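Right, I'll just put the structure down here and ask away after.
Of the protein chains in this complex, all but one are displayed in their positions.
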Amino acid sequence: MIILNGGSSSGKSGIVRCLQAVLPDPWLAFGCDSFVDALPARMRASDEGIVFAADGGVSVGAEFRALDAAWAKGVATMARSGARVVIDDVFLGGAASQRRWQEAVGDLDVLWVGVRCERAVAEGREIARGDRVVGMAASQAEAVHQGVRYDLEVDTTHTESLVCARAIAARVR
Amino acid sequence: MIILNGGSSSGKSGIVRCLQAVLPDPWLAFGCDSFVDALPARMRASDEGIVFAADGGVSVGAEFRALDAAWAKGVATMARSGARVVIDDVFLGGAASQRRWQEAVGDLDVLWVGVRCERAVAEGREIARGDRVVGMAASQAEAVHQGVRYDLEVDTTHTESLVCARAIAARVR
Amino acid sequence: MIILNGGSSSGKSGIVRCLQAVLPDPWLAFGCDSFVDALPARMRASDEGIVFAADGGVSVGAEFRALDAAWAKGVATMARSGARVVIDDVFLGGAASQRRWQEAVGDLDVLWVGVRCERAVAEGREIARGDRVVGMAASQAEAVHQGVRYDLEVDTTHTESLVCARAIAARVR
Partner (left out) sequence: MIILNGGSSSGKSGIVRCLQAVLPDPWLAFGCDSFVDALPARMRASDEGIVFAADGGVSVGAEFRALDAAWAKGVATMARSGARVVIDDVFLGGAASQRRWQEAVGDLDVLWVGVRCERAVAEGREIARGDRVVGMAASQAEAVHQGVRYDLEVDTTHTESLVCARAIAARVR
């Protein structure tokens, strides 16, 4: 199992697709985006669910956290059942978010990867992609890494997704 | 847990979104589409993965089936961990596909729902949505239901998604 | 040239795709959705652009109207230059919106089509599609038809998109 953590517009999804292309075995890819898509529409804008504020702030409620914990346990079961799984997530809670994953995965072998991108560059990419609330990239760029421990860090500021993916793939047995 | 089975363009996704809207508790929605999205791009057109033929036929290989089985076990774990989960799937193997789910869910409480739609109507909706290989609706309309046992069946031919969803919701405790 | 007018979730886009499938000649399809996609992101939520209120109301500003008028003239030029063009639009201003199109198309031969759908059914389909602000279907269902004159009206409440498309195609020389 590989778990990538990085702020919005840091380039996680591109790295995941490249990882799926360069790794010889098939890997399933899930992440915070696919989890949010699985929620009822009303939870995507409610205090109990997830709220994307106009300034780019993101906050989540108790129901979101409960479903998220169940989801993480399910993903761990997929890995335990023989599927290779790569996750891209945004650790809004920093070290606390990592602990939540550690509880879910237990003794599974996990490669922890930090995906960094300079704040100003991530902000520009957020404008270029055009499908995110402007401000998320800036507010998450550093916060999501606080207190998190990684096996490997990549930085997309000056390095292409495919090159980052190859560096990660080299660490996968 | 609710598991919906029906052919392509029978209206499963619309029913799922309506279910998420009418059920008072939050339900996570997953399905064959989100599973296929999680696969490496190369498996979406390979003999080991899933092949969408030009005539609408769909065939899956050994690797697809192995990942699919792991995925189903993971989804069952989510339900066992407290999340309400609704699945929309296409039982390409009919009764055999149902057995695969039965093994994954074990003694979990599942509401099995068949989603039917007359072949000619599903074919028209396939043209109207415009994002599917034409022919899938016709080839799956009846085949996916062969030998499958349901707690409830709905038919979208003359009934709106929201009305079907309310009938299903009435069966959820 | 064919111009369809109907409220949100009345089924216009599905009819357009079916029209493109059943008409023997190739027709280009444009509409209010593709126009809004062409706007700068900031105009999709500004008083000068277009505002989608939380209750489903939609209002447009002066800049939106100016660009919209230029766009309609351009689309008319495509038709005058030999392309067959089908438009799906939402006449937020009713008869006034039709006059704007009449000015743009001049003496071009246009088939005016009203796409109706009972309010309650359109509201259900809005929930089922899941990608629109809930409330648009209800607020537009009747308002967009006020004072508008059609060559043909179709009603998707009980009639499939493909059947509606065939009725329209029968009126195209």
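Order of writing sets the labels: A, B and C. Residues in every chain begin at 1.
Everything below uses one rule, namely that a contact is a pair of C-beta atoms (placed from the backbone, for glycine too) under 8 Å apart; a residue touches a chain by one contact, two chains touch by 3 or more.
Please read these numbers as outputs of a predicted model, since none were measured by experiment.
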Contact with the hidden chain (one of C:Ile2, C:Ile15, C:Met43 or C:Val154): C:Met43
Touch with the omitted chain, as defined above, among B:Ala41, B:Ala62, B:Ala95 or B:Leu108: B:Ala41
Touching residue (missing chain; options A:Asp25, A:Asp55, A:Glu142 or A:Glu160): A:Glu160
Interface with the unshown chain - residue positions in subunit C: 17, 20-21, 23, 26-30, 34, 37-43, 48-49, 63, 66-67, 69-71, 73-79, 81-83
Touch list for subunit A against the chain that is not drawn: 11, 14-15, 17-18, 21, 121, 124-125, 127-130, 158, 160-163
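Please note the rule applied: only the chains that are shown with their structure count from here on.
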Middle chain, criterion being Cα centroid separation: B
Shared interface numbering between subunit C and subunit B [over half = same, under half = different]: same
Geometric centre distance via CA averages, subunit B-subunit A, whole Å: 27
Whole-Å gap between the CA centroids of subunit B and subunit C: 32
In subunit A, residues with contacts to at least two other chains: 41
